[in-house]
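Only one protein chain is missing from this complex, and each of the others stays in its spot.
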Amino acid sequence: MPEPSREATPLLRADQLSTYYPIRRGVWNRTTGYIRAVDGVTLEVYPGETLGLVGESGCGKSTLGRTLLRLEEPHAGRIYYEGDEVTTLTERRLRPYRTHYQMIFQDPYASLNPRMTAGELVAEPLLAHRLAGKGEALRLAHRLLELVGLPRASAGRYPHQFSGGQRQRIGIARALAVTPKLIVCDEPVSALDVSVQAQILHLLQDLQRELDLTYIFIAHGLGAVHYISTRVAVMYLGTIVEIADKRALFASPKHPYTRMLLNASPVSDPRRRGRAILVPEGDVPSASNPPSGCRFHTRCPIAMPRCVAEEPALTGGAHAVACHYPLGGTGEEETHGLVRRETAAR
Amino acid sequence: MVSFVARRLLVSMPVLLGITVINFFIIKLAPGNPVEMFINPNTPPELIEAKKEMLGLNSPFFVQYWQWLLQLLQGELGYSFSSYAPVAGLIQERIGPTLLLAFSALIAGLLVALPIGIFSAVRHNTKWDYFLTGLSFVGTSLPSFFLALGLLYLFALKLRLLPTGGMQTLNGDGGVLDTLLHLILPVSVLAVVVIGKKIRYVRASMLDVLQQDYLRTARAKGVREFAVTHKHALRNALLPIIAVFGMEIPALLGGSIIIEQIFQWPGIGQLTMQSILSRDYPTLMALNLVAAIVVLTTNLLVDVLYALADPRIKYR
Partner (left out) sequence: MSHSELRLDAAAMHAAEPHPTQEAAPENGLRQAARRFARHRLAVLGLAVTVALALTAILAPWLMPHSPYAVTAQFSAPPSASHWLGTDQVGRDVLSRLIIAARVSLIVGFATVAIYVAFGTLVGLVSAYFGGWIDAAIMRLTDMFLAFPFMMVILVIVSAVGASLPTIIAVIALFSWPSVALLVRSNVLSLKAQDFVTAGRALGYGTPRLLFRHILPNTAGPIIVNATFGIASAILSEAGLSFLGMGVQPPTASWGNMLSEAQSLTVLTEQPWLWVPAGSMLLVTVLAINFVGDGLRDALDPKA
């Protein structure tokens, strides 16, 4: 895979993006607070890369994915597609961009209109955007279905007549119909059988190579992200706590939360066995009333007084982390007692 | 909960206002006007014009409406065109019998539909269930006036067991028993429609409850089948069921027009028919308004009952 160039214009950029859901109460149905699903996220996605987006359920990763595609209205911040700001474009003005920014959904059955055949589903985007006439659209739909590995006869069948993996292939073919540049994959394999998951991941990888696609790959587990991503962002309570190239992040996580996630997922790398294990404490706090300072301090085993008082910013260039006392993955930043103990255990 | 009720009341205010607008509009649809109706046809047209001007009948719709509303807010419902009596008094006189009729029918319906629906649910997919469900369809499909005529024919005219109409026997003792006898036929007719509709509702909600997990647990723990249906299931299904019965109030008020006509029941329904025939618009307007207020109030009570029954309902 070609290394994405950091100098290029990002395909997609989010600047201090926030998505809040109002909480209404009382006689007048007044807004008494907000659920801060996404809270001040800044990130860039470069052509050709696959940015993995991980975090526990409820951390706002799906909302972020939907907000980036303007499927949820952002509360604050800006979204840029190849330098054009699209944050407040009307749906009509947004339409041309819709052909370049697509989405694949978690539940392939729910994302397909049950009353349309696979052929109709895949041809519809072509017709809606007037990219092809009726006959041409159907012909292209057949080829797209073939491209994602479905048998020829599939076009006339309804979604309920397919298996989960096949349905996800229809969803992928539909997204490809408008020749997108970037696809947000919202947990595209987590609803599938394990045996099928690998097939879909392979398919996504092959398509990326064939069609020069860029992915944002959302997942709650690290397995698929480790497999498919080139860069990984870790989310916690609506914010990005760490973002780095896949290898750097997996080899030397700087945020205690990232370490916690790595420990929680089964990893076969023998070099990482025997490390000090950071254990999560307590429940995920409410997104309507996030903890003061660093949002993670209530569960962080190495939290200090400063973490309660002051919110850490996401800093550090290519391997950015939002932590006052980052773990010294590279051995250069061993400022913290626990980290030293941990490196000693290596 | 208090905030929920307050909110519902608040929402009802614009609705009530809208109802008065629609109501006023309906009456204005009618051809002719009170002046033309009161004055004999030989009156010179200039005089009619002057009278119309005086009564504000030439003003734009909303000006007329505003004047009418101001009167209404002072509790002034106007005077009947036909009897010249104050409308408020007429309605006061008639509302009692109609409410007696409607609520008797509601309670009778509840007392019949509840056990049948529960029985149907417990024995679901048996012959009995199919039979009772089929019967409930007959109940909803029976034109009430056809049923009324049939019952009148059988019980009042052929068997002579019950009175043919009215609320009390003329020159009778006016006792409770007498009124009760007069109630039987009209209440039965109104109740049949309620029963037909609600058997299936009771059955469905009982089935719903019966299939819930905690009941399976209760059964597994060895609670006897009877105790299961009656204690655990019923308590959970009952309040919403009562609430849904409350939703029948508008239909009962409407249905009472036909029933009161057939059985000469001296209620709102009969007054409505009389007012329609004599084009007594002030009375009709007031009747519509009173009926709408009764419906709004019941809807509010139904919502509150629902909320009490199911704490999961968000008070929004």
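As written, the chain order gives the labels A and B, with residue 1 at the start of each chain.
Note that contacts are C-beta pairs under 8 Å (C-beta built on N, C-alpha and C of every residue); 3 or more make two chains touch, one makes a residue touch a chain.
Note that the structure is a prediction, hence the values are computed from the model and not measured.
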Per the touch definition above, residue among A:Ile79, A:Cys185, A:Leu207 or A:Leu261 touching the missing chain: A:Leu207
Contact with the hidden chain (one of A:Ala14, A:Val41, A:Val86 or A:Leu147): A:Leu147
Residue touching the undisplayed chain, where the options are B:Ile48, B:Leu69, B:Ile107 or B:Leu142: B:Leu142
Touch residues of chain B, complete complex, unshown partner: 11, 14-15, 18-19, 22, 26-27, 29-31, 134, 137-138, 140-146, 149-150, 152-153, 157-158, 164, 250-251, 253-255, 257-258, 261-262, 269, 272-273, 276, 279, 284, 287-288, 291-292, 295-296, 299
For chain A, residues in touch with the removed chain: 66, 69, 71, 91, 94-95, 98-99, 101-103, 105-107, 110-115, 124-125, 128-129, 131-132, 140, 143-144, 146-151, 153, 156-158, 161-163, 165-166, 169, 171, 174-176, 178-179, 199, 203, 206-207, 210-212
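In this section, only the chains that are shown with their structure count from here on.
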Geometric centre distance via CA averages, chain B-chain A, whole Å: 56
